[in-house]
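The block underneath contains the structure these notes are about, expressed in structure tokens.
As you look at this complex, bear in mind that one protein chain is not there, while each of the others sits in place.
Residue numbering begins at 1 within each chain, and the chains themselves are lettered A and B in the order written.
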Amino acid sequence: MNPAPVFTFTCPVKTNSGNKALEHLPVELAGLNAGNPLIITSRKAVGQKAIQTLLDAFGDSGMTLGLFDGVTTTANPDLIEHLKSIYLEKKYDAIIALGGYGVVDAAKVLNLAVSLKTADAHKLSPATPIRGHLSPLVVVPTAAASGLETSKFAHFNHMIYSSEYLAPNLVVMDPRLTRGADGKTIAATGLAALGRAVEAQISADHNPFRDAYSFAAIRFIKENLPAAVKKPSDKKASLAVLNAASMSGCAASDTKSARLHKLGQVFYDIQHIPPGVIMAMCLPHVLGDDLKEGACDLAALLHPLVGDDEFARTPAAKRAETALAVLGRFLSDLYGTLGKDLPRNLKEACVPGYRMEDILDGLGQDEEGRYLKTVVERITG
Amino acid sequence: MLLPDYYEFCCRVKIVAGHDALEKIPDLLIERGAKKPLIITDKGVAGAGLIDIVTRALRDRVFADLIADNVPPDSDLRVVNQLAGLYHDNACDAIIAVGGGSVMDTAKGVNIVVSENATDLMAFSGVGALKRPLKPLIAVPTTAGTGSEVTQVAVIKDHEKHLKMAFGSYFLLPDISVLDSRMTMTMPPFITAMTGMDAMSHAVEAYYCLQKNPLSDAHALAAVNMIYQYLPIVAKNPADQDARLSMAVGACLAGIAFSNSMVGLVHNLGHATGSVCGVPHGMCMAIMLPYGLEYNMHKREDAMAGLLLPMAGEAVYRDTPPAQRAAKVVSLIRQLNADLNTITGGRHARFFQEVRDRDGKPMVPREVLPEIARAALSDGASIYNPEDTDYDDNLMVLEAAWEGKPLDRNKVKKG
Partner (left out) sequence: MSIVKDIQSGRKPLKRAYVGIFLWFTGRAIQATARVDQEVKKEFDNLPDDFTFSLGCLPDGPCMVIGKEKGKVKYLGSNPGKRHVHVRLAIKSVDAAFLILSFQEGTAVATTRNRLITDGEVPYALAVIRILDIVEVYLLPKIIASLAVKRYPKGWSIGRKLGGRIGVYTRTLLGI
């Protein structure tokens, strides 16, 4: 178990997943004392069909819904301030974020703004003290998810907010919202989930509570991502990938050492490459170094990856390297399936040379940053 | 790992675990803007000196002198109202519950009254009557078993009106559960064994009952692993601090698993035996657990087989042919009960015939089994059991559990 004298874990998010999950939303909101939600989304990112599916789920509820569908990647404090005043003026009492990535980040910061009421959204920063529960926030992810939707983090306006109160109260995953996604999108979602869950599972500060989330996430990705990528219309497999993404976010909230996460985030912030794509490129290198140095508990990956039989057959001393080999094969199969749709290195991902300086800067100057730069060198291609 | 067509999972409780976990409480209270907690406990816990450990950990940082140790073994509406009055009169701003299931239930009840300014607790009974967060509640369990530090339900009895009120809401989940090894160190082997098997039954039933889901599964597997490994150790060496902490963590994981996936026949018949004969809950769970597995095996053999690896480890798993793994799990649980029976000098009963009260009188005479079988029809756990149960089924299982004979699985009516 965790070597620290005292460890803590918390996952404030309730999970609802499966058939007709969206239709439970009116009851779920009532349970949070809310009946007048504001939906925040991006029509461009999630599509009209997903928005309509969500709205239809409220059919027969008699509720009135607010809808803002114009979140962009450049959402800024002006927008948050504007939405905040509308929220307060129209007396909305909950936020539903439909989508992933920046949509949810913006929703988390908006929730902070409306909950603290008096604060000017321009003055919010990661240093803003958050002392208690915020207004209800529900996240409804689509197939394009970073995995951080369920986490306590919000990446907004070049800053990282972090508080367990920022995490949503509820995540609702419905198979209808993975419709129309392509293999490339699902792969990026699944690989980000894999990267974050692997990182949680092997880090020195792990504990059995967090392990439950990372274990289930890794198992789901291993068992379902290949099928979902090959056949995105396989609703069950796609939903399992979405579940894994949600679990990985819960685990990521409590993981301190997060090298893959950092690499993925830097490339996403600067070049908008989905973090899962970069995490997959870096994963074999980072874990390979760990194996050489005996730094992390790679053996802990084998059981979720291969299941009971193969795990029991593998001698303890071989588990770490077997896990790494299994991961390597898993990734190369995915690369095989997706071909050009899943870049194997930065060259294939078309990262322009002039951006590299910013990216390397973003990794920081400390020991970890210096190490991560060596990883980036190895994925240049 | 299977993804059900639909599932829900929630455990919002912040877990703080360690040998010095109690010392974190002041910071956690201050973060939540609280500094004057009401400490709720019972005489047994206070008498064992556990409250002194808690107050020592709090003193100097927050107010720690307001202690109510009058929680009865059976929750009582009058006590809830009296403690709520104490909370108001002293302008408290948080609750710390130190104890087992009854203390947790009482604290949850007090929290409803003080947070909602309720004059009638009844108005908040049932599911979903609470709509917003309550006052900060910190749960400090003193047994590694009930899991009530992570459950969203409370049962409060109105002894005057002979009413049993049940409350269910995610807002009843404690904000924080503090698992500290010092809180269970003095628990005698007999109680340790029984409460540990209670936790084991939570984990095992969570893994085969109808509402299981990937997250409850992951918690259940981890719980089974820790409890099976550490329960015999703490029963033998009560002072083993690391093993005590592992049991507290295992029981908490089991609590999270079962409060999301629910429980079945073991709890169904166990509750009924408890209410008809007064047998302690943990002992009923210990005795019934192998039978719950046997009764449901035709519907859940794969899931049960999946418990073998976390319980017995790789070598036993490899040496057991796949078709015999579920049956092996049953025999290992029977063996665990037998080992605990030996360790406790016979006080840990293996079957109902062996259960005796303080005077050595049998607590479950054979002729009450029909009454237990009937009472079980009124217990909600039957809904989540994989196989249907009626009066005859209940009686058949109880007869076997009374004699201590394995269930004849050919006689189970299969749906």
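FYI, contacts are C-beta pairs under 8 Å (C-beta built on N, C-alpha and C of every residue); 3 or more make two chains touch, one makes a residue touch a chain.
From a predicted model like this one, the values you see are computed outputs, not experimental measurements.
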Exercise for the section: Tell me which residue among A:18, A:77, A:175 or A:208 touches the hidden chain in the full complex. Expected result: A:18
Handout entry: Touch list for chain A against the chain that is not drawn
Key = 16, 18-20, 23-24, 26-27, 30, 38, 55-68, 70, 82-83, 86, 90
Practice task
Could you please point out the chain B residues that touch the chain left off the display?
Solution key: 4-8, 126-128, 166, 210-211, 262, 377-380, 382-384, 386-388, 413-415
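Just so we're on the same page, only the chains that are shown with their structure count from here on.
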Exercise for the section: For chain A and chain B, let me know how many angstrom lie between their CA-based centres, rounded off. Expected result: 33
Fill in the blank from the handout: In their shared complex, chain A is touched by residues of chain B numbered 1, 3-21, 23-24, 31-33, 128, 131-133, 169-170, 214-215, 217-219, 221-222, 226, 245-246, 249, 252-253, 256, 306, 309, 314, 317-318
Fill in the blank from the handout: chain B partner, complex, touching residues on chain A are 1, 4-21, 30-33, 131-133, 164, 207-209, 211-213, 215-216, 219-220, 223-224, 236, 239-240, 243, 247, 308, 311-313
